[in-house]
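Notes to accompany the following structure.
All protein chains but one are shown in place.
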Amino acid sequence: MKDSASTWVYGHSMPAELYLSDQVFRDDLDWLLPSQWFLTGHISQMPNVGDFFLYEIAGESVIVTRNKKGDVKAFHNACRHRGSRICLEHQGNKRLFTCPYHAWSYDLDGQLRAAASMPEGFDKGANGLLPINVRVFEGLIFVNFAAADEAPNFDAFTGRFGPLMRGQGLATAKVAARKTYPTEANWKLVVDNFFECYHCATAHPTYCQVHDKMKLLAFGAVDGTDPDDMADHRAWLAEWEAEAAAKGYPTGMFHDDAASAHFQAANRLPIAKGAVTESLDGQPIAPLMSALGTFDGGQTGCVFSPLSTVLINNDHAVIFLFIPVDTQMTRVETIWLVAPDAVEGKDYDPEALMQLWDTTLKEDKTITQNNQLGVASRGYRPGVLSNREAWIAAFGAWYVQQRGLA
Amino acid sequence: MKDSASTWVYGHSMPAELYLSDQVFRDDLDWLLPSQWFLTGHISQMPNVGDFFLYEIAGESVIVTRNKKGDVKAFHNACRHRGSRICLEHQGNKRLFTCPYHAWSYDLDGQLRAAASMPEGFDKGANGLLPINVRVFEGLIFVNFAAADEAPNFDAFTGRFGPLMRGQGLATAKVAARKTYPTEANWKLVVDNFFECYHCATAHPTYCQVHDKMKLLAFGAVDGTDPDDMADHRAWLAEWEAEAAAKGYPTGMFHDDAASAHFQAANRLPIAKGAVTESLDGQPIAPLMSALGTFDGGQTGCVFSPLSTVLINNDHAVIFLFIPVDTQMTRVETIWLVAPDAVEGKDYDPEALMQLWDTTLKEDKTITQNNQLGVASRGYRPGVLSNREAWIAAFGAWYVQQRGLA
Partner (left out) sequence: MKDSASTWVYGHSMPAELYLSDQVFRDDLDWLLPSQWFLTGHISQMPNVGDFFLYEIAGESVIVTRNKKGDVKAFHNACRHRGSRICLEHQGNKRLFTCPYHAWSYDLDGQLRAAASMPEGFDKGANGLLPINVRVFEGLIFVNFAAADEAPNFDAFTGRFGPLMRGQGLATAKVAARKTYPTEANWKLVVDNFFECYHCATAHPTYCQVHDKMKLLAFGAVDGTDPDDMADHRAWLAEWEAEAAAKGYPTGMFHDDAASAHFQAANRLPIAKGAVTESLDGQPIAPLMSALGTFDGGQTGCVFSPLSTVLINNDHAVIFLFIPVDTQMTRVETIWLVAPDAVEGKDYDPEALMQLWDTTLKEDKTITQNNQLGVASRGYRPGVLSNREAWIAAFGAWYVQQRGLA
């Protein structure tokens, strides 16, 4: 990482090596896994004791489950005997996790309950499933791979999101649909793509029909670079904020810089003039999910980390997981949530619910894969970022600083 | 291999690196190929002059054939001209092996017979196919990749098996069926799995119906760890041994420790009470193959090396080849043998013949692949072996000692 060809320069895309090298990818994971909280799913996926699902990232498999006291627990899905995967189903309900190899059985706290014919002195208590740090915030389940006493502070991690998420029903929502977009690109190209809307006009015609044009122009913009006609837009935003506040909704925004441990951001913004939710026609596609009794047409965007984002509309929410698989593969997983008592087929149509982001994420998959192909070429040079890619510049600065490459 | 994370500890499964590293795999092959005799097939596959079959292991392709004098010969399947594979068919009969590229032709002794337009002074005698060491024992064809004068002593390799195999008809048997199970796992995990029956109750219900329960509990058990009720079992075994001896069958067993060159083991054990062979109902599935005139219900297990095992029943035998392909791929090949004059469709049904081990090996493929996935996880720790996995402990000790890792 020392020669000039591989040195990152502020305001530019990254050197090719950072997108292409297997060693860089392994080092990325060694850094990310213990330092970040990874959003894995929603508490509605596991309402009952013994409910579980698997979360898989870069060769790791994690069992997320609920113990008899009702607490959420997470464990490495690797038997303490000879290492076999213990749980092969992606989701379900169990009282014991029994290894399919030699039937070592672990309870919902990961404690080893049965292991036949072990030598004298074998300590069951020392052979429980290796725990993974797990926390729940507003119904969102996060895991972290540090030692238990070295996990990043979770209150600090979530602290600034609470006020902006207040009253919008995420904690009590339920999963309505999910979809996966395997993307042949380095995770940092997937993040780059999600962190700017400079590409929206070219690549996302449907998305652009739904969202206010001036808002999209302002997304990710460098301070002071707004076009002149942004004044009307700002007036509209201020007007909308006043209306939202009058309806009891929070307003505001924040975004981190390179010194942040997690590179977080959040905001509440209106979808578009005349729209009450992020749907093709701006009209509701599910019953009101918000507890505040009415639509304000706002969307709460929560970037918990570059790999974990949630968008909360008044009637539904979308969780985005960007999951590194290997150097040139990232699994983009999407989960759609609606109000807990909404009835599929009657109150909402899963296809309609998914339509906008399914269209947009398929487009993102294509453009990101073409980006990966291009950076692998001898014709690639780190390029100058536009005024509307300030978040990519900031993400790059954060990455090199936190990774110790600066 | 020096830091503690990769140090093998007796009584535990191996450090992850030994199952995952491409370099370890290459070093494994550099050690295995010249030091071991690899079982490749049975002499009945090549009764006539010019009969041949290919044996392939980790990128190597070997032609095994029979010359005009009737001797079995083996050669690298690589032309001495520019290296092309010479023989593309997996089996057949030839008088000359003629390279499909430039028609260099080799006889059944590997001697170069024809090579057109070669420069003056070209020495045909120095350009024969490179020979591979090959030996036959009880109809089993073994190859070894050392230089001819450095091949491991074959009499020492086979010496202890003869008495236990006596009279059971393996040398004169014929191939009745064969099947391959490509297994996405390191060869050492495949061996680990084959060297214990601790997993049988969980993973192999059919196998457990066929075999005596107490015998399976004793398989691979640490000395002195038998459950109390093993006394009855031992009495039964002693009784069976006396009956077998009275019928003229051999009895006995042996197994090697870490100092062994080949980590061999063998035994004669009864299938189960009331069973005369290893079939679903314990009844014959082929005509008597043994030359001793009667069934004794025993099975002779011969572990010639961790990668080469044969099980001989009174009416049929099964050859198991565990063939390393790459770090995370092992080809499990199985060959079923019956008496030479048994007629397919009349005296035996190949499907019935294969049923037990086909079921069992499909189960083994699944559990071994899940083991490979698990050891690749950061949640894997080498685990404590049970009292019924003594052979895995011994195999690990042998591996690290013979590989120079101890």
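A and B are the chain letters, set down in written order, and residue numbers restart from 1 in every chain.
Please note the rule applied: contacts are C-beta pairs under 8 Å (C-beta built on N, C-alpha and C of every residue); 3 or more make two chains touch, one makes a residue touch a chain.
Remember, predicted model here, so these are calculated numbers, not experimental data.
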Among A:E60, A:D107, A:E138 or A:D192, choose the residue that contacts the chain missing from this document, as touch is defined above.
A:D192
For the full complex, which residue in B:A103, B:A235, B:M253 or B:A406 touches the chain that was left out?
B:A103
In the complete complex, the non-displayed chain touches which residues of chain A?
11, 13, 16, 192, 198-199, 201-203, 221-222, 225, 366-367, 370-371, 373-388
To test your reading of the contact rule: which positions on chain B touch the chain that is missing from view?
33, 59-61, 75-86, 88, 99-103, 115-119, 122, 127, 129-130, 145
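Note that in this section only the chains that are shown with their structure count from here on.
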For chain A placed onto chain B, the superposition rotation in degrees, Cα atoms, nearest 5:
120
Centre to centre, by mean C-alpha position, how many angstrom separate chain A and chain B?
49
